[in-house]
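Only a single protein chain was left out; the remaining protein chains are all shown in position.
Moving on, here comes chain A:
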Amino acid sequence: MSLSITVLDSLAGALTRLPRLPQIQVIIPNPFAPQARPQQAATEQQKTLREKLQEYINNAVDAAPLIPTGLLEGLLRAVPKKKVSHRRKRNRQLQGDKQLKLLNNLNRCPSCGHIKRSHTLCMHCVEQIKSIWRTEAKLSEKEPFKQELDPVDQKLIYPGKRESPYEKQMNNKKEWLERRQRTFELNRKESK
């Protein structure tokens, strides 16, 4: 046993000493890699670009975003292959179920006289009654318990909130919240 091991060891040692082929190396030149440019004085065009960039950084708020002018724009982005023809476009946009439909189930609200859908309640009248309920609930509510505090403690415990201009803007819900429009009124004179 011991003999055979020594023989193997010597063989392995001999193998390592044998001459080897050099390792294969394939190098593909990277076209996008930054090339080492010879440092020259900036040309006039480059100068103007730099100036432009500096300007942009200086007043970034008002400046228009710089449009990158690359040659690869048209090559790499997905774009439709052909122009959609007039007929195709009109066919798509004026499909039967995409058009506005007529409402034939219209009625008159018996309490306010405006138009409403049949078998549904008039939202205006419902909202008015709901608002009555809301005011009733507010009146019946108990006032929350208020502890009397030192002015100093008051300031410490309730420091108040400083609203950002955006929050202030959003507080005025009437400006941005979408509200239900009132339906048209059925005029007695017109309908006679």
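Worth a mention:
Criterion: a contact is a pair of C-beta atoms (placed from the backbone, for glycine too) under 8 Å apart; a residue touches a chain by one contact, two chains touch by 3 or more; residues count from 1.
As a convention for this text, contacts and distances are computed from a predicted model.
According to UniProt, the chain absent from the figure is "54S ribosomal protein L8 C-terminal domain-containing protein", selected among "54S ribosomal protein L8 C-terminal domain-containing protein", "Ubiquitin-related modifier 1", "tRNA (adenine(58)-N(1))-methyltransferase" or "DNA primase".
Touch with the chain that is not drawn comes from one residue among A:Thr48, A:Asn91 or A:Gln128, which is A:Gln128. Of the listed residues A:Arg20, A:His119 or A:Lys138, the one in contact with the hidden chain in the full complex is A:His119.
Counting the whole complex, the residues of chain A in touch with the unshown chain are 106-114, 117-121, 123, 125-126, 128-129, 132-133, 178-180, 185-189, 191-192.
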